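One protein chain omitted, others in place.
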Amino acid sequence: MARGQLIDVEKRYGRHSVIHGASLDLPDGELTVFVGPSGCGKSTLLRMIAGLEEIDDGLFLLDGEPMNDVPPARRGIAMVFQSYALYPHMSVRQNLSFGLETARTPRGEIAAAVARASRILRIEHLLDRKPRELSGGQRQRVAIGRAIVRQPRMFLFDEPLSNLDAELRQEMRVEIARLQKELATTMVYVTHDQIEAMTMADRIVVLREGRIEQVGTPVALYDHPDNQFVAGFIGSPRMNFHGAVVTSVDGSAVTVALTGTTTQIAVPVAAQAAAIGEQLVLGIRPPNLHPSGQGDAEIAVEITLVEQLGGNALLYGRTEAGVDLVAQEPGHSAAQRGERRVFGLPSAQCHLFRHSDGLALPRRRS
Amino acid sequence: MSDAALDIAGLRARLAGSRARAHRLHRLHRLLRHCGLVVLCAAALYPLLWMVAASFLPEDEILTAISPIPKSWSLHNYTAGWNAFDVSFTRFYLNSALIAAISVVGNVFASSLAAFAFARLRFPGRGLLFGLMLLTLMIPAHVTLIPQYVLFQNLDWIDSILPLVVPKLLGCDAFFIFLMVQFFRTIPREIEEAARMDGCSPWRIYRRIIMPLSTPVLATAAIFSFIFTWDDFFGPLIYLSSTENFNVPLALRAFAGSDEGSSLGQLFAMATLSVMPVFLVFVFCQRLVISGAAGLGLKR
Partner (left out) sequence: MRAGVLGSRRRYRDTWAAYGFLAPWLAGLLVLTLGPLAASLYLSFTQFDLLDPPEWIGLENYRQMATDPRFWKALRVSFTYVVLAVPLKLLAALGLAMLLKQGLRLAVLYRALLYLPSLLGASVAVALLWQRVFAGDGLLNHVLAAFGITGASWISDPRYALDTLVVLAVWQFGSPMIVFLAGLQQIPRDLYEAAGLDGAGAFRQFRRITLPMLTPVIFFNLIFQTIEALKAFTQAYVVSSGTGGPTDSTLFFTLYLYQEAFAHFHMGYASALAWVLMSIIGGLTAVMFAAQRYWVHYDE
């Protein structure tokens, strides 16, 4: 168990910066998830924490001690690799004991640690098998077991579920979350799948192009995204975006007109942020967009596609401006392609983002 | 809070220092490695460089020269050595070239035919014959040597290039067949299946689809076939008896054993020239040669 801190951490390849001044707290005992599109630097950041990549500038502290120059093995950190990196010529038992043997741990202690780890992960019956005889899910457990055995201060996971099929992925997601709570360790988990992030994390760190976009609990990121990127990345189905122009501003709200349509809506955000005529982007999540027009404003659409998912339905409606909006309707929908409908916009759940830099206009806390 | 801030600045300064030191150490390490490798390369190539250098020196200087760089440059050894025999080396090079040309073409062509059959055609006995082919890799040439000699003697082929060249035309080098089978297997079956549905015969598939797609392996096989053939000594030693039929290795050896061969300079000049073709092939086709040599060990 340990508290980690990244302070202004930088990574450069030649002239080109891959991680720009990232600062972050990794609280003790929490599961922090790094998430973002490919190339955003989440794996690089993880590897810098592990010590597999050099930190070019800034500090990485573990329990207050700087770790920049400490070799990976002495940081007290264990990592589960995306490809598991199990030693193929060793049995499961040998894979689990390898690190402890290297540290010259007494044989009895090694046996006890291996027994404990294999019990937690339910792989006791596999101890004498070789990795090539195991299934994907089993190999993953062994990889996790190898990390547990060393009783590290911090666990790192590098996209551990991306090689598994969907069903197994869901099962392992639950397992890993359960494991973290049981062991009460600090965990850093990297994934490109925002659903994994939302379901597992105590805190999510959204990264894009080497910069931290936002840090917060899943709910906080969902309800209060700091910018358009985070708003569009978190949440499935994706948030709807529509161009908007500010028509009036007063103490309690900013009124915008949706570009190319006749719809106007007053959104409760801090007024000083906006000027009349300013270009903005309105965001509204599909579950919040009412499929039958109830709300503070209406927008006329023509239905282009209906996806019946059984438990709910997604209605794709095209506005007069040619923008597609997705509304989520519970149960089965009677909507038809080509039908003219009106979607309802609740002002309390609308988000406004500046067109220029994507920053969200801060909400008035009511 | 401000204490912590000061602390951080101090830590960063210290880290920058230790990072710079680590970089210097790393660079030193790398420099040492480069030095070691340069020394090794120099030592490994020294005999060859010396030979080439010595070939440019007049006779009396050679005996004492140890430098890989010649002090004086003269082509005398080359011109003298070339014509030292009553048969000039031109003849030997032509012989070698003829043998190489026919062998390479024959080998590559015949091997590809057999390889295509093994890799892509279905016929009874395929497994058995393929296994048999692999077994022939184990048979050293010496076991079949004597009966082959008797056969060629009865055919009156001794002292001609036929005993050297005809086996190649019959695809007797299982090594190349194996190499090509491995390659052909990587060509997607769908391409051939589409061709079959278009009514292509196996021959057409071989000629219009497999061969054009196989240039890498054909080139590799051609290069290695050339190298083996050019340097071949044992076969020619047995089958080529008259001097004017010698290939270059044989001629070189005869030169060494002759009176003219006591001139070290001329010997080295001729030796240098004899490895030139293989060397040039290597220089121009380096990547193919090296990946061919590597591929040997990994296709298992």
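Chains here go by letter, A and B, matching the order in which they are written, and residues are numbered from 1 within each.
The definition used in the following text is that a contact is a pair of C-beta atoms (placed from the backbone, for glycine too) under 8 Å apart; a residue touches a chain by one contact, two chains touch by 3 or more.
All figures in this text were calculated on a predicted structure; none of them were measured in a lab.
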Of B:15, B:84, B:117 or B:161, the residue that touches the missing chain is B:117
In the complete assembly, which of A:7, A:33, A:62 or A:77 touches the absent chain? A:77
In the whole complex, of B:11, B:80, B:169 or B:195, the residue touching the missing chain would be B:169
Had the left-out chain been drawn, it would touch chain A at residues 50-52, 71-74, 77-79, 81-83, 85, 87-89, 98-99, 102-103, 132, 146, 150
Note that chain B touches the chain not displayed via residues 30, 33-34, 36-37, 40-41, 44-45, 47-48, 50-51, 63-64, 66, 110, 113-114, 116-117, 121-124, 126, 129, 132-133, 136, 138-148, 150-151, 153, 167, 169-172, 177, 201-203, 206, 227, 231, 233-234, 237-238, 249-250, 252-253, 256-257, 264, 267-268, 271-272, 274-275, 278-279, 282, 286, 289-290, 293-298, 300
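Definition applied: only the chains that are shown with their structure count from here on.
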Measure off the straight-line distance from the CA centroid of chain A to the CA centroid of chain B, and report it in whole Å. 55
The answer for chain B against chain A in the complex is residues 8, 11-12, 15, 18-19, 22
Within their complex, chain A touches chain B through residues 7, 54, 57-59, 66, 68-69
